[in-house]
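A single protein chain has been omitted from the complex, and every remaining protein chain is retained in its original position.
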Amino acid sequence: MLLNMIAANSSGLLSAPWWKVLYDFSSLTKSIDEGLYKALGHFWTVVTEMMIIGVLILLFYAVIGLFLVYAERKVCAFMQNRLGPNRLGPFGIFQTIADLIKLLFVEMIPIKNADGFLFNLAPFIVIIAGFMALAAIPFANGLHAIDMNIGVLYVIAVSSMGVIGVLLAGWSSNNKYSLIGAIRSGAQIISYELSVGLALITIVIMAGSMQLSVIVEAQRDGWFIFKGHIPAFIAFVIFLIASTAETNRGPFDLAEAESELTAGYHTEYSGIKFAFFFLAEYMNMFIVASIAATVFLGGWMPFHVGPWDGFNHVMDFIPPFVWYIGKTFFVIFIMMWFKWTFPRLRIDQLLTLEWKYLLPINLVNVLIMAFIVLMGWHF
Amino acid sequence: MEEQVKNITADEQQEYVINMGPQHPSTHGVLRLVVSLKGETVKSVQPHIGYIHRGIEKMCESITYPQIIHLTDRMDYLSAHINNEAVCLTVEKALQVEIPDRIKVIRTLMSELTRIQSHQLWWASFGMDLGGLTCFFYGLRDREKILDIFEETCGGRMLVSYNCPGGVMYDLHPNFQQKVKDFIKYFRKILPEYDQLLTGNVIFHERSKGIGKLSLEDAISYGVTGPSGRASGFSCDVRKHEPYSAYDKVQFKEILFTEGDTYFRYVARIQEMWESMNIIEQLIDNIPEGPYAVKMKPVIKLPEGEYYQRVETARGELGVYIISDGNKNPYRVKFRSPNFVNLSVLNHISKGFKIADLVAIGGSLDLVIPDIDR
Partner (left out) sequence: MRSIINYLKEIFFGVKSLLVGMKVTGSYFFRPSTIVTQKYPNNRKDLVMFDRFKGEVIMPHNEKNEHKCTGCGICEINCPNGSIEIISKTITTEDGKKKKAIDKHIYHLGMCTFCALCVKTCPSNALAFGQKFEHAVFNRALLTKTLNKPGSQLMKGVE
């Protein structure tokens, strides 16, 4: 009955060919919004919409998580001259589902002297931080859950919450090696957040606003990485390095390295809670890659070159959602490439890299970008 | 011994003891390291060995000389062929048997191929210890080609048992020459890739330069041989000082550096791979014709006395010492194993470095634990 009312009241949906929705989701979302409003009234509309968005993001989280685990194993295998998962399903696509089912069966061993409440809370905090960041990212034209005017600041602030989860996990495990691993990991994350923030500020200077949809719109005639030439490119490289360090991936993963002494802050977790940490790492990678894609590579904007209208028109054929996913996966591929090529850094070398190399370059880069914007020397 | 144990369990402030137990991904075998740390800095490392002691030297006292060969395979299994050659050379020296040239050249070729495949496995596991997991697969992929060559001629891949006193067990397979030439051509193109992937990498330089310095005096006084000793400047290559088999007929350089840290131990092994390829190229086209085994008595009895022979395995100098009292079983066989001596220097060179460097130092010394315990 509800659906009939929505359908009767939504005028925008039925008046255009269905595939136009792919290019501009706002028609679909506006019609659902109007329908709910007329059917339910203001309060319940908001509640229902929040529930719908929550469920959609959960599903998105799960699907992308499964897909990324499979993608990492395949990418890693191809770089190492071997096949990767190839037995379950064609090309092994059901491998992750089998792993998930196995993890569900594993016994969750309760630790004797561990702080029970914090021990169980820690994995959830890491995942909640990821969810909250996903809410602010524009997936396609009109598919934007919360469009705040301080979008960039919100994303940086919310992804810092993940540190709490890591530190809680290490502390509540009642294991001195986990604690060492967690503190090292925490130090690493909060150091590299500085570089991430400064690299994003470089682009905010260029775009003139922190609102993510405005940033994407401003890239309609060319992505920022091309418009801002040198400082934007340096900011992109610094952002890539700092974000692989922030998500504990790649050459910066000594907190979970098997050939070092400890397995890091998630040593004592088993079963589904371990799966949460594992999943949270891949989702953090996805979030950071999508921020890079939005801010540097144009979000859902197709590849436009300023005055070439014919070319722009051809590029517009591909739906924005496909552009967004393609750019995000390109950045994810680069991050996976980093991980499987380089040896690991030691903890002191890691911190040296941040405080002695990345931070000064970042500050100088911000100055250069401000100068270029004031002089108008960008495209 | 008692004082040392007391020193390890010292409960000074901030000093604690951890156990990198016998089962550990990066100790390359069953080696137990009791590490005493202060904060993150290593104060002392005490290795506990014996987890894979099989009594090889004692077993040798109850079997005949041709039967010792299959046991020496399993000591330092990555230089299996060179170990076999050592025992055969000792027996042939004692009996004063003249070995034809063809056998010498075959033995030298197989030894150099063994050296290359041992260094390939070392490179694979060293890269993996430091975190670059792709190095493992590249090293092993190329090692497969050498193992295929071994399998075609000797029948076994790693534990070959190909030598016997008086020569070799079978003649070379007809495909041997062509396959070795193809491999050399292939590997000459691939080895620069190893350099691009790991040697020139700035992260690798940070992790290995200046770590674990071994000075020349220490190398000589501890007796560290092989590439680890030569990286410190100790000129100890048995192939140059006391040539055996066909080594006096080939030209090759002895790789010496003076700095003696992890990075140069690494580079010494990579350069050794290039030199081994040069040696193989010089010999592969001129394999002389002749018998592949000399007729020996069915029961070999060495005259009474003591006999010693040194060879250069991939890790250092292996010495075989046989005391015979005239019977068909030796009275005592003793192996001077290079890994045992190289391990003894681990404590000295890791003092003052971090725990993550201990893994790098252990990897650069290239230890194979069954050779320590025999």
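Which chain is which? They are A and B, in the order written, and residues in each are numbered from 1.
In this section, a contact is a pair of C-beta atoms (placed from the backbone, for glycine too) under 8 Å apart; a residue touches a chain by one contact, two chains touch by 3 or more.
Quantities reported herein were computed from a predicted structural model and do not represent experimental measurements.
Undergrad: Which of the displayed chains are touched by the chain that has been omitted?
TA: A, B
Undergrad: Of the listed residues A:Leu83, A:Ile109, A:Ile230 or A:Val314, which contacts the missing chain in the full complex?
TA: Touching the chain that is not displayed is residue A:Leu83.
Undergrad: If the hidden chain were put back, which of B:Lys38, B:Lys58 or B:His173 would touch it?
TA: B:His173
Undergrad: Out of B:Leu130, B:Ile203, B:Ile255 or B:Val368, point to the residue that touches the absent chain in the complete complex.
TA: B:Ile203
Undergrad: On chain A, what residues meet the omitted chain?
TA: 75, 78-83, 86, 337-338, 340-342, 357, 361
Undergrad: Can you list, in ascending order, the chain B residues touching the missing chain?
TA: Chain B touches the chain not shown through residues 63, 66-67, 69-71, 134, 141, 144, 148, 151-156, 159, 161, 164, 169-170, 173, 193, 196-198, 200-203, 298.
One rule holds for everything that comes next: only the chains that are shown with their structure count from here on.
Undergrad: For chain A and chain B, what's the span in angstrom between their mean Cα positions?
TA: The separation of the two C-alpha centroids amounts to 48 Å.
Undergrad: Going by the contact rule at the top, pick out the chain B residues touching chain A in the complex.
TA: Interface residues on chain B, with respect to chain A: 18, 20, 25-26, 127-134, 136-138, 141, 197-198, 201, 203-204, 206-207, 354-357, 359.
Undergrad: Taking the touch rule as given, give the residues of chain A at its contact with chain B in the complex, in rising order.
TA: Within the complex, chain A touches chain B at residues 76, 79-82, 251, 253-254, 257-261, 340-349.
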